Every structure is written in structure tokens, then in C-alpha cells.
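Omission of a single protein chain aside, the complex is shown with its protein chains in their original locations.
Each chain carries a letter (A, B and C) given by its place in the written order, and its residues are counted from 1.
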Amino acid sequence: MDNKSIEKALILKNEALTPEIYEMVLGVKSTSEATPGQFINLYCKDGSRLLPRPLSISEVDQKAGTLRLIYKVLGSGTREFAKLQKYEEIDYLGPLGKGFSLEFADEKSEEQEILIIGGGVGVPPLLELAKQLQGKKRVLLGFEKESILVEDFKKVAREVAVATTTGDEGIKGTVMDLLEQGEYAPVKIYSCGPKGMLQAVQAWGREGNIPMELSLEERMACGIGACLVCTCKTQEGPHEEDWNYKRVCKDGPVFKGEEVVFE
Amino acid sequence: MDNKSIEKALILKNEALTPEIYEMVLGVKSTSEATPGQFINLYCKDGSRLLPRPLSISEVDQKAGTLRLIYKVLGSGTREFAKLQKYEEIDYLGPLGKGFSLEFADEKSEEQEILIIGGGVGVPPLLELAKQLQGKKRVLLGFEKESILVEDFKKVAREVAVATTTGDEGIKGTVMDLLEQGEYAPVKIYSCGPKGMLQAVQAWGREGNIPMELSLEERMACGIGACLVCTCKTQEGPHEEDWNYKRVCKDGPVFKGEEVVFE
Amino acid sequence: MSRSEKGPNLTVKLSGVELKNPIMPASGTFGSGKEFEEYLNLNRLGMVVTKGVADVPWKGNATPRVAETYGGMLNSVGLQNPGSDHFIREDIPFLESYDTKTMVNIAGRSIEEYVGVVTALQHQPVDFLELNISCPNIKEGGVAFGTDVDMAYQVTKKVKEAAKQPLIVKLSPNVTDIVAVAKACEAAGADGISLINTLLGMKMDIKTRSPLLANTFGGLSGPAIKPVALRMVYQVAREINIPIIGIGGISTWEDALEFILAGATAVQVGTANFRNPRAMMEIIEGLENYLKEENIDGIEELIGAGHK
Partner (left out) sequence: MSRSEKGPNLTVKLSGVELKNPIMPASGTFGSGKEFEEYLNLNRLGMVVTKGVADVPWKGNATPRVAETYGGMLNSVGLQNPGSDHFIREDIPFLESYDTKTMVNIAGRSIEEYVGVVTALQHQPVDFLELNISCPNIKEGGVAFGTDVDMAYQVTKKVKEAAKQPLIVKLSPNVTDIVAVAKACEAAGADGISLINTLLGMKMDIKTRSPLLANTFGGLSGPAIKPVALRMVYQVAREINIPIIGIGGISTWEDALEFILAGATAVQVGTANFRNPRAMMEIIEGLENYLKEENIDGIEELIGAGHK
């Protein structure tokens, strides 16, 4: 097949959840291929911004044929997106990348504890994951000041705990504080968020020898694995020199927690 | 005064007159300064196109506070304009440049014959001129295939003659054919159109020693007289060496027919 | 069968080899093609140009390796590649499965390294070699060869001696006199010149108040650089007798045509592939339509036709 291409999506919703974070719902041609943890490349209309913006798929509604995105207004591109109106069209490519694996869920019982840990705009892709995963799902979410998606997670998880740096919601602190305070014994950890957080989660999980899947972020150009700008370091063998670069866009964004090397 | 700036106009109309030529009506902050023959700089929304597009003011409605533009879809910028929807906003600067002088009309009688000669998208700025001028106005219009604005001119002029290269409307030929065929004895000629046409009109007018005002076109950057990219040659004295460059955007676009040097 | 019956003729001859059309990817923007299989039919391309291949694996630079700029982008990949052995084992069989010409882009830090790769490729089913003496993202070698007339001559000569395939030398635009460098490569035996690699640039991150790229500097590519690339192709085309491959900001068929009019026999599409993975297909179709509408028998007529 050589006919995959940029598609037009219809914007069905584009509204602020917080002053900085927006929710966009896209009517798309097909949702059948989208798996939790994948992303789409969203294109700016202003041609001075050439590169597509990678945004995680936060929810997939197969019946409605929609993808839900949650994005933070950070720079020029997301500022452009925030101004788009309902029923405008927007170009996108995807779904792209390798998402989370749900495999263990098929094998293990519903009563196995699974930890889902998200921070900031790393939270959105975990929602579709939480929906599709089996198991006793506990969700730890960290934010700066205002939370997002907490009610959505509550619908699909056993427990949802929130931490904010400012203390405005949940406990004052980070997801690591939640992790230390709770008595968790997960069989698996899924996480997405800022690098510092992932690194701390990885250390915690390593200590307990717990399998992990971490979703990484890196600046991208092509999003399809060709340009090699989005590399992350992975450990490929027992020796320190056995590291290699993988592509966040194509080999990830989700990686086994064991192999990721943070720098 | 140092507070002139880019203004936002409201698009009240943007419709095709012919497959290639569009009419746009802009609701603007103020029309009070606009004189026939002036232009505005219209800005593209796509930031990859930096330079404003100069478009002549075809009609001014002081009461409604609107400017009417007639533009041909030529390249990327006008293609963008053609897609704009009613009630969208667009940035513009102006009115800019030196328009036609109406002076002689105050001095001379209503029965003096005045020739207004337009070609292609040089026709639009002549409409507001024709409206404001006194005198026995005869209008000669040349087009490739399809005419524009003929009915508008008929409302304000004694006579409107049309020529098309294809012969689809009016006589088959150019405005020069109309000029040769008619028995005109104008006291003044106003003209705007392609260089070749203006040059022919100038030669015809020179022969009869008739005062002329010609509106020129040149590729522009600033539109306000600062960058010197839009120069045209003018004869400043009796000797051949006495030529100089003037700025089409600031010293024109309307020049005395006597001084323009075509190359 | 006459040409007009066959439809518009996009074939061009590059250093004696006929290409289906003048459109190919720019090195480093297309991998070896695998990632684009879903998006376009590799058989439709005039050629596939691979990423840079060195004699041993290179790990490249730290991230961030990319920054968007106005109408362009900066990259500082630093020629990350798994080395010629891996390339020969993995990528060549893949490319052989397609009916398309191939050009391998050669990376190196010294004449010996360049020669090493070229030697390894001597008996491989490869149609062209593209010698990259212009990568701004590696400290030693690379761009140093491309910005010095004598070194450009030396490396071209030595590599040409080892090369079994036609040798195209890819030049850096970061020079005072591009014509002098191109002439030196021609004199040293190059079979063609490709122009241009990226312009050296940078971006500051005002939030952190430091350079955005981990490597400080990066190579500027994309539509922003097209006017510079086109100028260099035009200047060089007047002065050399070997074919030129035009590169730099080409995103549309009109862009490609500008380069051909300026004297390019073929063109490469780089950054545009990131914005639209099907960009090259659209360029090929655009050129076909153009020839049809303008009633032009073959695109070769237009090569250099814009010189005055």
C-alpha cells in the first residue's frame, strides 16, 4: 500500500479546558487503526510554520469516528490551533508511532494492580489506555496548578489521585509524592509526562523490578521515522557502551521502561 | 501624527465576477481620505507571504464606509484572497499613493470631452474617477475575453465602448482600435492598464498634445515610498539624460502622461 | 510510438544514466525509502537517494536535533547512521526490490573514510554515489572539504579513483565562491554536482536563554533557502559542463521547474517530505501536467532554458 496521505479532519469541538489547555475533537476518515499511546501530526495553516505538530490521541470514539486531542498552548502552532473554529477543517497525518501494549491484560486477572502515572500534557494519551486496559487500575496524575481529565479517568479506573505543585488541587506535591505515600504493588506501570517525572518513575519501578512502559516526547520533523531528529537513547545490552539511538516517532513514543536511558 | 497603522477591515462581499476576477467589498474604519486612483495594501494571512498586495480602490462609499476592490486571481496571494469568506477580517494599510487629479473639472465646462481609457485590471480604479469627474466622459475599456464593470460605468459616463481581444464582447480588438475608430477630441485623458496599452495611449495623446494622467503598476514592497523598489522612469528636463526614477507607490501610481518614460 | 502518444516525457539523462524523471529525495530526509513505502510508490521516483552512509556506525549528535524556523528548519542530526556493512546488508536488498535507480550518499571525516565507503560499495548494485563534503553538523572533515577549493579537489580525485559508479559531489552553500568549488570538483573528475546542502544557522530558545539545538548550530533547509540554492545552481550552470542536481527548499512542481530552468538536470526534495510525505508524487504529476499544457515534448528541453 502506498496511498496513505495527509487527510482532512473536521473540527467538531475546540474549547479551552483551562486558560492554557484546549480540547479538540476531530471527525476523521477512519479511527480503526488508532491504538492508545499513538499520536497524530497536525498541520498549521500558516505556511511559515512548516513542521507538523505531534499530538497524542487522548480518546478514540470508533462509533462516532472521532479522535479527541488535549493540547497545551505553548508556542506559535498551538496558538494557531486554539483559534480554529468549530467546523473548520484541519490537515493531519496518522495515527503514527507505536502505542502502549495491552497484552498482559489478556493474560492476567482483573485483580492485578496496574499503575498509570501521568504528568501535565503527558496525561491525555493515558486516558484511552485506561479505558482499554483490564485490571485494577490506579491513576496518579500530577499538574502544575489545574488538573484536567480527572473525571474522565474516574469513570474507568479504580482510584484516581491528584497532586499539584501549587496545592490548588489534590495534594501539594508531585506524582512521586503520591507514589511514596500510597502502598502500591503494581504488576505493571504505564507512564507519560515530563522527562524528570519519567526518570523518577523509572527509578521507582526499577527498584521493585516492575515492568514499565514509558511514553517519551522529543522534537520531531517527519514523525514517520525518516529524518532521525527525534532520537532517544536506549540500552541494548549489558555494557554501558551498548547504547543506541531509537526514534521516538517510529520505534516509540512508547518504550519499555527498562531500555530507556535518560540523560 | 504618528499613529497611522494597519487596520482591520470586515469583508462584506467577496464574489467572482468572472472565473478569474473577484469583487471584494470592505467595511473600513474611515473612507474619508480615499481619492480616486489610490490603492490599499492588503495583507495575506499566510505568513509565508510577507509582502502586502497593492490593490486599487475601485469605488468608495462614504456613507456605507466601504471600499470596493476588483482583483484578478494571479498568484498565491490573490488566490488566498479569493478564498476568504464574508464577515472574515482582513488587514490593510491605506489609502496609499497619489491618485488622479480632478482639478480641471472645476475650471472647465460640463461639455468638455474627457477620455477615460482602461485595460484589464487597470479598469477598476477608473470607476471612482468616472464617478467623481465632471465633463462629457467617454469610457473606452479593453479586455481579453470577458468585460467587467461596464454597467457601472454606463451609469456615470456619456459613452462606454468595449473591445475584447477574442471578440466575445464589444469590438474585436483593443482600446487603441476604439480610439482610432472614434472621433475623439478630448481635453484630457485618464488611463490605467497594461504597460503596452499605456504606452500606445501616451503616443496618441502626445500627438494631439492632450494632457494625460496615467496610472502605473510596479512590483512593490513597502508601498509607502521607503524602499525604492517600485521606481518608474520620468523625464525631468529637455535632454535625454534628464531622466529620473520616481516611486510608483508614493509619487504615483498616477503620473502626468508627459513625464512617464516607458522602457 | 511518438512521444506525444506516450504522454509527457519526464526522462532525463544524468551522467549517462537515464532516469524516469528528475525527481528524487534529498539525502537524510528519506531514510532508504522504507518509511515512505506506505505513502508513495518508490517506483515512480527518478531515483532514491539514501541517507549518508559512513564506513562505521555514527551515533550523531545529542537532542534536540531540530528547530523550526520561519519557512524552514534547522537540523543537527550529525549523520547518525549504522555504517556501510549494515547498509549493504539491510538497505541495498530493500532497494533492489524496487525498479528504481539508487544513489548512496557518502559520509566521512577523512579522505580514507570516504574511500572506505566507496570501496565497500564498488560491487554493489548502486547507480550513483553522492559525496557529501558539506555536512555542517560534524566537526571534523565534512564541511571542511566543501569550503576549501583545494580540499574539495583532493577528496573528489581520491574518491573518484576508488569509485565504480558515477560520482556526484554535494557542495556546501556556506562559501564565498561556489563556482570555484564546483570547478575544482569538475576538474578532479566529478560526474556531477549537487547543490546545495544546508546553510549553517542557529536558533536561541528565549525561555532558557541558550541555543535551542544541543549542538548550538544546525543546517537550515526548507523553502526559506530556495532563493540561495537557485542562485548557486544558476551561477554554477554557466561555468561547468557536468550535470547539476538542484536542491534546496523544493516543495512544489513550480519550485522544481525553477531549478530546471536555472540549469539543473534533476532535483532533490528534502524538507518538503516532512511536511507532506507524498510531496514528490505531487511534484511529478505537476510537471507532467505542465508539459502537457504547454505542449512541451520532453522536460530536457527546459534544462537551463532560463538563462539570459
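List of remarks:
Quick note on the criterion: a residue touches a chain if its C-beta (ideal position, glycine included) is under 8 Å from a C-beta of that chain, and two chains touch if they have at least 3 such contacts.
Just so we're clear, the structure is a prediction, and the values are computed from it rather than from any experiment.
When the omitted chain is restored, the residue from C:A26, C:L74 or C:I92 that touches it is C:L74. Touching the omitted chain from subunit B are residues 1-6, 43, 47-52, 93, 218-232, 244-245, 250, 263.
Counting the whole complex, the residues of subunit C in touch with the unshown chain are 69-72, 74, 147, 174-176, 199-204, 206, 209-211, 216-218, 220, 222-228, 230-231, 234, 249, 254, 257-258, 261-262, 302, 305-306, 308.
Assume only the chains that are shown with their structure count from here on.
Using the mean of the Cα atoms as each chain's centre, the chain most removed from subunit B is A. Separation between the centroids of subunit B and subunit C, computed from CA atoms only, is 46 Å. Residue positions of subunit A touching 2 or more other chains, listed in rising order: 47-49. Counting only residues that touch two or more partner chains, subunit C has 70-71, 223.
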